[in-house]
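Here the complex is missing a single protein chain, while all its other protein chains stay put.
Chain lettering (A, B, C, D and E) follows the sequence in which the chains are written, and residue indices restart at 1 in each chain.
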Amino acid sequence: MTSHDRPSVQVISAHSGDFVWRAGGALALYAERGHDVRIVCLSYGERGESPGLWRTPGMTVDAAKAARRDEAEAAAAALGARITFLDLGDYPLRIDDDGLSRIVAEIRDAAPEVLLTHVANDPYNRDHDAAHEATLLARQVAQAAGHDPSTPPIGAPQVLQFEPHQPEQCGFVPNLLLDITPVFERKRKAMECMGAQSHLVQYYTDLGLRRGVQAVRNGGDRSIVQAEAYQRVFPIVGDVLR
Amino acid sequence: MTSHDRPSVQVISAHSGDFVWRAGGALALYAERGHDVRIVCLSYGERGESPGLWRTPGMTVDAAKAARRDEAEAAAAALGARITFLDLGDYPLRIDDDGLSRIVAEIRDAAPEVLLTHVANDPYNRDHDAAHEATLLARQVAQAAGHDPSTPPIGAPQVLQFEPHQPEQCGFVPNLLLDITPVFERKRKAMECMGAQSHLVQYYTDLGLRRGVQAVRNGGDRSIVQAEAYQRVFPIVGDVLR
Amino acid sequence: MTSHDRPSVQVISAHSGDFVWRAGGALALYAERGHDVRIVCLSYGERGESPGLWRTPGMTVDAAKAARRDEAEAAAAALGARITFLDLGDYPLRIDDDGLSRIVAEIRDAAPEVLLTHVANDPYNRDHDAAHEATLLARQVAQAAGHDPSTPPIGAPQVLQFEPHQPEQCGFVPNLLLDITPVFERKRKAMECMGAQSHLVQYYTDLGLRRGVQAVRNGGDRSIVQAEAYQRVFPIVGDVLR
Amino acid sequence: MTSHDRPSVQVISAHSGDFVWRAGGALALYAERGHDVRIVCLSYGERGESPGLWRTPGMTVDAAKAARRDEAEAAAAALGARITFLDLGDYPLRIDDDGLSRIVAEIRDAAPEVLLTHVANDPYNRDHDAAHEATLLARQVAQAAGHDPSTPPIGAPQVLQFEPHQPEQCGFVPNLLLDITPVFERKRKAMECMGAQSHLVQYYTDLGLRRGVQAVRNGGDRSIVQAEAYQRVFPIVGDVLR
Amino acid sequence: MTSHDRPSVQVISAHSGDFVWRAGGALALYAERGHDVRIVCLSYGERGESPGLWRTPGMTVDAAKAARRDEAEAAAAALGARITFLDLGDYPLRIDDDGLSRIVAEIRDAAPEVLLTHVANDPYNRDHDAAHEATLLARQVAQAAGHDPSTPPIGAPQVLQFEPHQPEQCGFVPNLLLDITPVFERKRKAMECMGAQSHLVQYYTDLGLRRGVQAVRNGGDRSIVQAEAYQRVFPIVGDVLR
Partner (left out) sequence: MTSHDRPSVQVISAHSGDFVWRAGGALALYAERGHDVRIVCLSYGERGESPGLWRTPGMTVDAAKAARRDEAEAAAAALGARITFLDLGDYPLRIDDDGLSRIVAEIRDAAPEVLLTHVANDPYNRDHDAAHEATLLARQVAQAAGHDPSTPPIGAPQVLQFEPHQPEQCGFVPNLLLDITPVFERKRKAMECMGAQSHLVQYYTDLGLRRGVQAVRNGGDRSIVQAEAYQRVFPIVGDVLR
């Protein structure tokens, strides 16, 4: 599918809105830098993350999916990213062998430098855990020399967990505060596409400012206004002390 | 003392050997890059970390200190770093208000970008804990606008914990694998200065290779041979996903 | 099934005995207060928790289930609670999509204020982990606006983990010591119904006293004799400092 | 000093501003309910938490203390609380035997139902750790039958840790979201008294809203607008499942 | 199959090489002592742990399995152990009810005093987690009085987790340093059988020395040269303080 002529960042999102609220800044930042930014939505969040839609009389699962898909495509476009929907179902999100193979194929195709996904243990939403687990497992399979000889194995991309809605309850401890100030307007536009969850726009705008204040407190440049928080799974390798 | 005309890296070392075994690569790396590399030895390790010396008949604490000082100065020179000895005593290392003030003065003078020190909880060696705690506390005091108006407050340097002798027993989880391949010969020369602990040279040479293998496994360049492991205290702030 | 004319407490029990030993006091307490107390037994514990039965020559799985069912129904009656058996099998307890849907239906039907279940990580008994995970996942699905439009979504009930047999090995840290003194005789009667595990009656009687002593030590009224220990999953919301 | 004719809530605050930002809502809430609300400031935060003051030419430690004292007294009055200053020094806050005895005397005098203080491990600010440790230790001494026979031992008050500035970095996991909606205006007034840290008013106003949203998400009444987050040290004892 | 006329040690290995690198010393030690040493390979590691094989043109999964099987049988013979292959597949290793039953049957047949397996949480390799989980679950089922009346239930064997490749990233904290000095040559011979992973021989030889140094540091006899590290799941029961 791709010629890997430019580096890639890939997000594995349990529901079709998660990538916007939690990682939209990172995606916009890398899209602006010319990276191939890929979004994989494991489900549309059609049952559990569309309360606004379900207040519409006569709503069906298919209609909810279609509405969520439209929103997510608009948001992806606003961020400058490509988006794929695997339609694996939500509440619960269950990933069987076929689902896993499709995620592996997406990862091999992108060969990303970095994978973004959910935390390991969100007591409010086990779909998030399923996405986390599937990301680690699919990354491992995508590395295997003996898996699907028609596509090459990937290297060892970092996995960054983005911020859950209630971070402390999920054991989330940020170790990267990413400056998203230059692209915040793009993130806001993407957030405004999410009609089914519009109550969250102000919440995540405020959160961006809060993480921005913390970024400055932790030695960041005073020009930082908005930030997103991430937690790495693997150690950094490099030659810089930081 | 300094005009801060170049960036600084500073290590707070409980005993006069710790900085060599655990962070010698990092110090050499930054010395080669032209940073002002500073070593603060809180003690000489004269009682507890000089078993070779104490096998000499008639050994005294003062003679042990002198021997350890000579070794450490040679090692610092090999690494390209400046070294200061606060002579606060070892086994136990106890840091009172005056000792703390001296550490604060050293930190304000260096205004380092990064501080290197021990882990928080080493059940084998509580002097290491004392050095860790003193580093966090001195960093905080050095930031205070109302502390010693004759020197300016510092910013918010990262604190990196270097690898303890038995990492798993100390809760050490590396999140930075630092490539020290280009300067490993310098580190070896520094290690060879430590006559009182010469049994450790091979041990830390092997450890460097082991961490190097792990660095490559975690996505590092295949040219990496030796690495040192570090664990950050504070989140990274930046605009790069890693 | 119910008109929700009174508040509900619901326990999700891996095996048909767990609710008695670990949460019988809580169930009796709320039954006496007029709550609708519901017990969902995911299995009968027919294979793994009925060693007494299996010493009977000619015992079969069906006969073990029947005997366990009789005991559990008697215990539920003694506590003043309703009981349902989902018969999902034990050792191992495996919960597939259909099993999950049935748990969701039970939770939606009860719309409980509080859910009681097992801890997340019991190295001795992974059926307990399965019940914990199913409770969190079923709670999430039961909240989804788009799940089964024939029954209404639930709110956000607290989940309380009851005490495992070897609490420290399971990471159990009680943060609620529930005074069960007024209903302890009811709990004892329920425990005495469990013929297949009669060796546990004295053990859990002593445990009740031990937790009672701790309750008083933690500021509880000196009239407390017996208590049960629980660990919350979610924060308390309220207007009282405690 | 007091006749204990009404119940008491007591906060042990490392610096003279901490109680406002982190626990002002709780204090106002209990003051309105008629409790005897007591604030013990271990230091004024004169060196480390008064950057605004130290930009004034000719500022001295005594002048900083006086200014901070005025602010804190005004804030306490706005909250309806009594305030005491122990003047133990900040950056670092060091609590010797005499300082500890004075804290014990304050606690015995108040005989509080609840103690509020800092978290155990704040890597940014070890004064907070010192206050936490002193609170636990002073509580223990205040309970001792053989300590100072002129005042009676206290019972076993709960200790609630209030929210640190960067909660995830401090291991803070809220398990109480306290509804402060009815008293938020009082808290705002108290915050506005803190001229030396005025940049924090907006930050903590936003945080109150954020915690309020979480309170509703965790099953709180939809009328909740602002909340404060706390983490308990000891288990709750009671007869209510929550 | 066996008459249990001698005690047994059993290892549950995700892939056919794991038992060699991580537990070969323990297996050789007990084989020399006359124990019945059993190896259960859940998969051959045919896809993910045979990069050398997959560089051969025309390699197939079946050929990779056969090559891995030959190597593992040679290694088992070198260690003095029996080996069984369950061929459940790798990358991912998925263990369904039938796979679980086969593991239970192996454990009941061996009735081991000790089970050896992987850690619970290896972010690099979820097959290891699957093997850990299956070991705990199969041990539980094997204990059940009502499971398969044709074979007797087992007791309560200890479960020891062997060392993962990157121990700190897996939460591995060794609490047993096993002296394997007397059998290290046997382990080396076994390692040399693993042609598909020959790059690991030096790595694990060095690791054996490193753990040996730590063993002496922790009070072991000075004659110890090589050791293997393990982490227990369950408490030790005994009458010796150690």
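Quick notes on this one:
Throughout what follows, contacts are C-beta pairs under 8 Å (C-beta built on N, C-alpha and C of every residue); 3 or more make two chains touch, one makes a residue touch a chain.
It should be emphasised that the depicted structure is a prediction, and the values quoted were computed from it without experimental measurement.
Among the displayed chains, contact with the absent chain in the complete complex occurs for B, C, D, E.
Shown as candidates are E:L42, E:I95, E:L160 or E:M191; the residue that touches the absent chain is E:L160. In the full complex, chain E touches the omitted chain through residues 9, 26, 29-30, 113-114, 116, 155-158, 160, 174-179, 214-220, 224, 227, 229-230, 232, 234-239, 241-242. Think of the hidden chain as still there; on chain C it touches residues 124, 165-169, 172-174, 203, 206-207, 209-210, 213-214, 217. Looking at chain D, the residues touching the absent chain are 97, 100, 133, 136-137, 140-141, 143-147, 149, 159, 233-235.
Keep this in mind: only the chains that are shown with their structure count from here on.
The chain with its Cα centroid farthest from the Cα centroid of chain B is C. Chain A and chain D have Cα centroids separated by 38 Å. Separation between the centroids of chain A and chain C, computed from CA atoms only, is 37 Å.
The multi-chain contact residues of chain A, meaning those touching 2 or more other chains, are 124, 169, 174, 214, 217, 234-235. In terms of which chains touch, the assembly is arranged in some other way, matching none of the line, ring, star or all-to-all patterns.
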